[in-house]
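The other protein chains are all here in position, but one chain of the complex has been omitted.
After this line comes chain A, so read on.
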Amino acid sequence: MADSFNFELVSPERLLLSAQVTEVVIPATEGEMTVMANHAPTMTTVKPGVVTVRTADGKTDRFAVFGGFADILPTGCTLLAESAVHVDELDRTVLENRIDEARAELEGAIDEKKTRIEQFIAELTTLGEIVIPA
């Protein structure tokens, strides 16, 4: 069996998960990446998406995160999410509210900011499609 390491998922409001895991898939801005034990120290920003966690006892858990960043060390990994929920607790209305909010922000935004928000909306929409079966 693969080595396990300590993974922590924290949002500003609470500590969502702190457990021994063997594998974590993080939706990093430069593409998805899988973190396993003894990963090289890396710091990366995270885009909205699904974090998949495989705990040491073989269970798989999924969390939806809305941006943030991850701090990866050989001995452990910390994901600081702007906000995060367990996939089971996520429902369509919450996600739609967020998209609406972002749309409202889009009005009046210019250039770089506009593309950034558009990208954010696209990411949220994909997230919705993955997590919630239509």
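By definition in this document, contacts are C-beta pairs under 8 Å (C-beta built on N, C-alpha and C of every residue); 3 or more make two chains touch, one makes a residue touch a chain; residues count from 1.
As a working rule, contacts and distances are computed from a predicted model.
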Fill in the blank from the handout: Its UniProt record identifies the chain omitted here, from "Oligopeptide transport ATP-binding protein OppD", "Sodium:solute symporter", "ATP synthase gamma chain" or "Branched-chain amino acid ABC transporter permease", as "ATP synthase gamma chain"
Handout entry: Option touching the unshown chain, where A:L73, A:V87 or A:L106 are the choices
Key = A:L73
Problem - chain A, residues in touch with the chain not shown (by the definition above) - result: 8, 10-15, 28-30, 40-45, 69, 71, 73, 78, 80, 82-83
